[in-house]
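The complex appears here without one of its protein chains, the remainder shown in place.
Presenting subunit A:
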């Protein structure tokens, strides 16, 4: 629908629609995770220029996931997407005013690799236990195999539910 689709998605979303921002380092696997969620082919993924948007149905929620390129030069523009975001999936952005109170889910990705750091180690490294002003969760996963992703999304739906109440 061209640009009209962007305006449609911008429209004030009804209660059962959630906007999720997927942010992280370049080559972190954000696009792979998104495609895995939408059950799409993940064999040919190149670094994201700009962004991808996918809508996924889960537990009665419509999850609009915005996957934004992770390269360093694009990061300053993440801010463009902060308003009206229901769930956020990276630390460092916790101080951002527009994102206050937004639940954070950290995916400890690439667990299919032997050298991957376990979720507990990452949680410690990121000092997650010091976050008190919002809900947070760390979920180990592998975007390649799909393991752990559904669990993460279940947490998203659950925490959005309790936030809306």
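Methods note: a contact is a pair of C-beta atoms (placed from the backbone, for glycine too) under 8 Å apart; a residue touches a chain by one contact, two chains touch by 3 or more; residues count from 1.
We adopt the following convention: contacts and distances are computed from a predicted model.
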Protein name as given in UniProt for the chain not displayed, "Dynein assembly factor with WDR repeat domains 1", "Lysosomal dipeptide transporter MFSD1", "Vacuolar fusion protein MON1 homolog" or "Replication protein A C-terminal domain-containing protein": "Dynein assembly factor with WDR repeat domains 1"
Absent-chain contact - pick from A:11, A:44 or A:129: A:11
Touch with the omitted chain, as defined above, among A:74, A:99, A:117 or A:144: A:74
Sites on subunit A contacted by the missing partner chain, in the whole complex: 1-4, 7, 10-11, 49-51, 73-74, 77, 80
